[in-house]
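What you see is the complex with one protein chain gone and the rest in place.
== subunit A ==
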Amino acid sequence: MGTISNQAAIAGIGATEFSKNSGRSELRLAVEATLAALADAGIDPAEVDGLSTYTMDNNPEIELFRAIGGRQLKFHSRIHYGGGAACAPILHAAMAIAAGIAEVVVCYRAMNERSQYRFGTGHTPPPVPTAESAHYGWYVPFGLISPASWVAMQARRYMHDHGATSEDFGRVSVAARRHAATNPRAWFYEKPITLADHQASRWIVEPLRLLDCCQESDGAVAVVVTSLERARRLRNAPAVIRAAAQGAGDDSQMMTSYYRKDIGRISEMNIVADQLYAQAGIGPADVQAAILYDHFTPFVLPQLEAFGFAKEGQARDFIREGNIELGGRLPINTHGGQLGEAYIHGLNGVAEAVRLVRGTSPNQVDGIRNVIVTAGTGVPTSGLILSPD
């Protein structure tokens, strides 16, 4: 059986500034980030022959492609389920490259999610007779209308089952803001918070407080994927794609997997974690840092459990012992995460993992051999393990 492990690498990363109002089109943000990533890789834009993004991205591949002077687009793909797509474009790119379909694939996500629309204002889609629209009919008539509310239902049960507290969620937020405070790219640069700040922040959806919820941001991120062989000849050290996977199952629903036996689990991530470790041939002991999707703090805990850093229900202890901070067993979200740096639907986390592999993170972790990156939780998701060559 073939494998994509170690076939491809991320050779370039690029981004716009992260703001609350970019003042320009999403398409322009996508173009800027793409050109920056290609410049970082040292690859001519005319060589791009593949593109991959999220179904939620508003920028057509062909519009981006003509703007960067693309010549022959041979591969393009989109991944569904919101931020669950954060790592999957890199998987698709690696597959296309390993299969010989494309040579240079740009993965991008660009959005004016703060200035032009906001995901958290309440989702009440028009009732049209599709399965996706029908899904929301089980929730929105009862006022359960926001991503925070959908996550909160599972978070409440997790707290009940495992004794986790709002303070445990708060520690995730405090760590993220501590890391963001030393990251000049972060919106919350030099703005750390304390656990008391977290506990004093207002309720959004009990048991979630304001500071359990990530930011809303304008901005774009792009990464360039090419073969490992080619990446070795480029100007930056390759971030080798050692493993990449998607996952759903166990009666997965779009943010409301309330019908599986244990709703405190985000089984999608267990499916991803098992594949990643198997592909890479490693276990949690071989991982030095992780970028764990943090749209809302509670789901960081079951992610730590899915990847084996804590036993089921015991992530709270792992966090209380300071393990997710710099100097701890597994520093997470060294860029500040989406709580601290920006909410670019997780693709900024992929870029940070590349920096960790290159040794250029604003909060560099020593001795990096493997970095885990995850995508949106509570939805069909995806993940990566990136490594130095």
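Rule of thumb we're sticking to: a contact is a pair of C-beta atoms (placed from the backbone, for glycine too) under 8 Å apart; a residue touches a chain by one contact, two chains touch by 3 or more; residues count from 1.
Please note the rule applied: contacts and distances are computed from a predicted model.
K.L.:
Looking at UniProt, which of "Thiamine biosynthesis protein ThiS", "DNA-binding protein", "Amino acid/amide ABC transporter membrane protein 1 (HAAT family)" or "4Fe-4S ferredoxin" names the chain we cannot see?
P.N.:
This omitted chain is identified in its UniProt record as "DNA-binding protein".
K.L.:
Of the listed residues A:Tyr136, A:Tyr277 or A:Tyr343, which contacts the missing chain in the full complex?
P.N.:
The one listed residue touching the chain not shown is A:Tyr136.
K.L.:
May I ask which residue of A:Pro127, A:Gly163, A:Gly322 or A:Gly359 touches the chain that does not appear here?
P.N.:
Selected residue, touching the omitted chain: A:Pro127.
K.L.:
Tell me where the left-out chain touches subunit A, residue by residue.
P.N.:
These residues touch the chain not displayed: 120-122, 124-125, 127-131, 133-146, 148-149, 152-154, 156-157, 160, 202-207, 253, 256, 258-259, 263.
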